[in-house]
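In this view, the complex is presented without one of its protein chains, the others remaining in place.
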Amino acid sequence: MNGLSKAENNLFGGIIGSGSLHLQLNRRQKTLIVIGISSTLLIAIMIAAQLMSNQAIATNFSQQNLAPSWAHPFGTDWLGRDMFTRTIKGLSISIQIGLLASSVSVVIALVLGMCAATMGKKVDAAISWLVDLFMGVPHLVALVLIAVVFGGGAKGVIIGVALTHWPSLTRVIRAEVMQVRTSQYVQISRHLGRSRLWIATKHILPHLLPQFFVGLILIFPHAILHEAAITFLGFGLSPHSPAIGVILSESMGYLAAGMWWLAFFPGLSLLIIVRAFDVIGDNLRTLLDPHSAHE
Amino acid sequence: MNSYNNIKNTQNNQPGYLDKGLSQPLSAPKDELLLVEDLSVAFVQYQKGLKQRNLEVICDLDVSVKSGEIVAVVGSSGSGKSLLAHAILGILPSNAKVSGTISYNGEALTVERQKLLRGNQISLIPQSVNYLDPLMRVGQQVQNTIKTKDAKAVQEQLFKRYHLSEAAGVLYPFQLSGGMARRVLVATAVSGGARLIIADEPTPGLHPEVVAETLSHLKELASQGCGVMMITHDIEAAMKIADRIAVFYAGTTLELAPIEDFKDRGEALRHPYTKALWMALPENDFKPIPGFQPTPADLPSGCLFEPRCQLRTAECSADRPEMRDLRGGKVRCIHAT
Partner (left out) sequence: MNSAKYVFGKTLRMISLLIALCIVSFILVKNSPIDPVQAYIGADMMRVSEEQREQIAENWGLDKPPVEQFFNWAGAIVKGDFGSSMIYREPVIDVIGKRFAASLALMGVAWVLSGIFGFIMGIVAGMNQGKLIDRAIKWYCLTLAATPTFWLGLILLMIFSVGLGWFPIGLGVPVGVLSENVTLSEKLYHLILPALTLSIVGVANIALHTRQKLLDVLASDYVLFARANGESGFGLVWKHGLRNISLPAVTLQFASFSELFGGSVLAEQVFSYPGLGQATVQAGLRGDVPLLLGIVLISAVFVFTGNLIGDIICSVVDPRIKEGRSSV
């Protein structure tokens, strides 16, 4: 009964009764629609970035410093490059790096989380110590260190972002595996003499798959924001690539001249993309496991 | 009894529904301190994929308590009995849908009256020490519930009455032993001078001595004129002090019987489930009832006990039987005689 009462508890409103049946039915549809719209947005950006010609981001001195207009929704910069095209291409790069880096992070988290939960106390202690170690250094400082050590550039960023986003998911997966392991059906399998590997692949792994995907999507926003930040600071992608971090860092020189659009639109677009991933992840989680929803 | 059925109220989904259509006082007999009729409590629950379903955890429940009487609501663990207590006090979660009527002292217990009465006229003795604030000293918590001026003095008096040392007041809930926790909970519940006391599972896995002590507290409260509703899965504890027993099964009450009927081989009992329950006790046949209690998710369409009943006929699965008066008690079975 506790699960029910915890699901939604309103202290101050009418104590008894709320939410009609009609509204509740829409929740599933609403969730699906939100996921659909956000995913479409992300896919559209990826496709658009491929289709857009590089012509628009070539230097064009006849189109310098234009404020936003229908021809150039995000304006143009001091080299006459179309900021809309640069932004879309930049976002596409961000999404790709985010995908690569968060995939690596999720795999690391999965392996470490499984090991921590199944390989005994010593391994568990060692992994939790490792998690603490990574969480002990400010994330951005760790990124700078790793990016510098690996020679900067795209390689430095990807390695940096990939190697620093696993700790919190590792904790989640560890806890999840611990819970499944003590559940009855796993206990029964063990009594039936199934091997550890059999239990891990037949029982635990399928249970973790949703966690895995949701984790992947929820790491995305962090990965993208960190990539942009580190590039903004000058450690990441080369100044020639149309990355959001590069665009924003360049824009700093032109703010005093009143060219607000150079920073405003690219940053806002990044925000929307990050938020879209957040929304997808949260809604997927609610869909797969309604009780986890922080509602 | 039947005279109320025509004013039963089934408007769901609206806070304060109990006000509507019930503004005129019910003409309930004065001796019924608490009267619950056709009470239903349902929840909307989400499953994987956000498919929703409506869970009716309590349906068509009837029970009543008189002043100075102890009524035990007996049912197996996890069958939603606590929700009955929460519904009477008006502290159900907000996603709960309630219908039916509850009246206290002859008047409908509206949301406003519930707010007004809980903590002074109606109070709860909760299940466990988890119902105390983990970060507050217990003495302070008892004082919180006392509305009169000198809360500290009243609390100290209460502690004395329930044999709690003065030092116990500065302890935190996690530091209490089982017996002490029980006494603190009782002290908290009676601090406001309640006339109706709802004890929710007051004897969960306690030491026999503590059980006896707790039951004697309840008995004492009833002898002082309080109405006591004791919600429990422990039929033996209920037998020791209750005047009447309400048998709770799958979210409803199947029978209301005076305690005297629980004797010999249960011939005086009315419902087949009550009889089976009585015979399943260790001092009788100690024979479990075959089958399982249905979960709120898949209740049978007819009588809730029908799938497990020895006396079932085709009629049983057609409709839910109404509660009817029988030999000084009530029963929800078409075959009961």
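Letters A and B name the chains as they come in the text, with residue numbers starting at 1 for each one.
Simple rule for what comes next: a residue touches a chain if its C-beta (ideal position, glycine included) is under 8 Å from a C-beta of that chain, and two chains touch if they have at least 3 such contacts.
Since the model is a prediction, treat every value here as computed from it, not as a measurement.
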item: Where the missing chain makes contact, among the chains that are shown; value: A, B
item: Hidden-chain contact residue, picked from the options B:P126, B:G139, B:G266 or B:G329; value: B:P126
item: Touching residue (missing chain; options A:I35, A:V144 or A:L216); value: A:V144
item: Candidate in contact with the missing chain, chosen from A:C115, A:L233 or A:L288; value: A:L233
item: Positions on chain A where the hidden chain makes contact; value: 5-6, 8-12, 129, 132-133, 135-142, 144-151, 221, 225, 228-229, 232-235, 248, 251-252, 255-256, 258, 260, 263-264, 267-268, 270-271, 274-275, 278, 294
item: Residue ranges of chain B at the interface with the undisplayed chain; value: 86, 89, 91, 93, 115, 118-120, 123-124, 126, 128, 130-136, 144-145, 147, 167, 171-172, 174-177, 188-189, 192
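Keep in mind that, in the parts below, only the chains that are shown with their structure count from here on.
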item: Chain A and chain B, separation of their C-alpha mean positions in angstrom; value: 49
item: In the complex, chain A residues that touch chain B; value: 1, 4-10, 13-21, 24-25, 27-28, 31, 286-290
item: Residues of chain B defined as touching chain A within the complex; value: 12-18, 43-52, 54-55, 57, 78, 80, 82-83, 90-98, 111, 114
